[in-house]
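To start, the structure itself, in structure tokens.
Here the complex is missing a single protein chain, while all its other protein chains stay put.
Right after this comes chain A.
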Amino acid sequence: MSKDLTPAQAKALKKQQKQAQRAARKEQGGNVGGAPQASQQQHGSRKHTAVGNVGQSSAPETAAPDRPFAHLDQHKPIVSAADIHPAILNLALQMRRCNVLGSTQRCVAMMEAFSKVIEDYQSPPGTTLGRSLAAHLSRQIEVLKVGRALSVSQGNAIRWLKQHLSAVLDFKDVAAKEELQLAIKSFVRERLEVAAKVIVKSAGTHIRNGDTVLTFGHSSVVYQTLAAARKEGKEFSVICVDTPPLFEGKRSAVELVELEIPTSYILISAVPYLLDTVTTVMVGAHAMVSNGHLYSRVGTSLVAMAAFDRNIPMLVLCETLKFSERIQLDAFSVNEMIPGEGPNSVFYDLTDSKYISKVITEVGALPASSVPVILREYKTQQV
């Protein structure tokens, strides 16, 4: 073999060997009094091969770095199993197709589906519902997760439900079912429906006669707030801002037109053009993360930034069920691809807390920086 080498190649090979030796020696010297020599040598050689690997593995990495969201998971096909409840399967499909959209709607739909799962559940012989339901629910949740990643509201609701299972451990099956279904119903009413009512009342004070409210995409709480203000006889107009591919703003526009509120409809690129007429920006939330940023439909941060630039107050209407313990600094670390869209279409972006004037929740209005305070209060309550 060595005969085939040209002098230059031989030289290069020698140099390489020398370098490897030097590296190994360096390793030994650096780690005084460490592990025995044999393992050191092994370490050195492993390092050498690792270096070689870097060259190889970096090739596929460089193939995609121009796609900013290349690292996100692709959606997998939804596969059913014998013990998966049809309601769950249906919900997973509806979420995947974006027919069930928006964190409130998704959470309500999920709780309703869980209620049906509990209704139809039959505990295996020799165990009780209280003891075996958790595992069954987990399998259902796995399928939902394949449909779409769980929303923060869904995650929080699931956490609550799993905790609540312990309350029915000693119940008979029928009683347990009844208790759980009731609890689910009251959970949804308390944390979403009543919460929304309280938020609507508080947010309504920000709408005065002659105002122009700008809203982005679709939010059920924002809709309820505008509808309530209209019912009170306030004269104001709304600008619905929309963006492809989901066009949720159109849904808002259709709803508002039905209430005979003067409504404008624009796409996000036209926001700077009409912003000077706006008095308040009102948006819903997917989640408030614990460092005070708003994690919501992609484009929200652009609207918030533009409003901030012109000193227009930006209100976030958010039930505390959507508060997340997570800390997030950018829209890359956590995000989700929109199924069936291009490789750069994602669901969410992150709005800096400095753009948010206040967050209106059912437990009061607060600055975005106070999100962790609320989270802590809830924690201490539960303990």
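To be clear about the criterion, a contact is a pair of C-beta atoms (placed from the backbone, for glycine too) under 8 Å apart; a residue touches a chain by one contact, two chains touch by 3 or more; residues count from 1.
Basically, contacts and distances are computed from a predicted model.
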*Consult the UniProt record of the chain that does not appear here and report its protein name from "WD repeat-containing protein 46", "Palmitoyltransferase ERF2", "Signal peptidase complex catalytic subunit SEC11" or "Translation initiation factor eIF2B subunit beta".*
"Translation initiation factor eIF2B subunit beta"
*Have a look at A:Ala149, A:Val168 or A:Val346 and name the one touching the chain we're not showing.*
A:Val346
*Check each of A:Ala81, A:Ala175 or A:Val254 against the chain that is not shown and name the one that touches it.*
A:Val254
*Out of A:Ser301, A:Ser324 or A:Ser353, which touches the unshown chain?*
A:Ser301
_Touching the hidden chain in the complete assembly: which of A:Pro68, A:Pro313, A:Pro339 or A:Pro372 does that?_
A:Pro68
*Among A:Gln163, A:Ser269 or A:Ser369, which one is in touch with the chain left out?*
A:Ser269
*Hidden partner interface residues of chain A, rising order*: 65-68, 243-245, 250, 253-254, 257, 262-274, 297-299, 301-302, 305-306, 309, 330-332, 335, 342-346, 348-350
